[in-house]
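In this view, the complex is presented without one of its protein chains, the others remaining in place.
Then we have subunit A:
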Amino acid sequence: MEEHTPENLSPAQRLGRAAALAALIVGGFFPFIWMLLTSLKTEGELQKFPVQYLPSKLDFSNYARVFSEQPFAQFFFNSLTVSLLSTVLCIAAAVPAAYALARLNLRGRGLLLTAVVAFSMFPVVSLLIPLFRLMRGANLLNTYPALILPYAALSLPIGILTLVAFFSAIPRDLEAAAMVDGTTRVGALTRVVLPLSAPGVVTAALLVFVNSWNEFLLALSFNTKLSMRTVSVGVTLYQGEFAFPWPLIAAAVVVATVPLVLLIAIFQKRFVSGLTAGGVKA
């Protein structure tokens, strides 16, 4: 990365810059850090006011309880399976559709794009009951497809819009050149356009994955068998009827969030540029 830090900043400007960055970093991480600290405390240590900020000793027993009181490893596996497969299905449908919308001479292209957007405006909570009936009718309740199909479909509009923006940004001459060399239209797509829009595909895939990993309502209602629960529903299962065992809930929250933090840390650079390039033009 190029460094543009000008050397002629006044001390006040330097201070302002440092304060802005510190506020952003603390603000973004604080709730997560607080859950981490809470998860290492005992119930007794929590019930103090003024609050005791640091645990007196690192107590990892809450993490053991997360996995022993609920089949959390199974929840994790379920979330991973469902999110990965919805991402694959969604991207497999979004790539050709976005290519057609961005590149081919389609009549009613604007109308089709509007229809795609309209699909994303229907509230998910409204689809809950009819989708439930559909899944029950198809005998899919308590199976992975009961979540994979709606997740892929619900993320399809944003996937298509992101990819349309990416495909539109690739010069048409490159494809034309490939086709003059004797490639078919599909060949131009797979050999020229797709490799060039790999960042866009990664961005769209991450969007779909995060959406699917985080979804709560359909997961809560369609897969009610304990062994079919996902992580976002799983973290809510530690609360009793009247009691909130906060250290335990905090540990579950940390376990559920760590993969997202890692994913973001790995892809942050590519993702920010990809998301903004795709999102803004769509």
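We take it that a residue touches a chain if its C-beta (ideal position, glycine included) is under 8 Å from a C-beta of that chain, and two chains touch if they have at least 3 such contacts; residues count from 1.
Everything that follows uses one rule, which is that contacts and distances are computed from a predicted model.
J.: Hey, which one's the missing chain according to UniProt: "Electron transport complex protein RnfE", "Sugar ABC transporter permease", "8-methylmenaquinol:fumarate reductase membrane anchor subunit" or "Aldehyde dehydrogenase"?
T.: "Sugar ABC transporter permease"
J.: Kindly note down the residues of subunit A that lie in touch with the hidden chain.
T.: Touching the missing chain: residues 1-5, 17, 20-21, 23-25, 27-29, 31-32, 34-35, 38, 46-51, 89-90, 92-94, 96-97, 99-101, 104-107, 112, 116, 119, 121-131, 133-134, 149-150, 152-154, 156-157, 160, 181-182, 184-186, 210, 213-214, 216-217, 221, 231-233, 235-236, 239, 244, 246, 249-250, 253, 256-257, 260-261, 263-265, 268-269, 271-273, 275-277, 279-280, 282.
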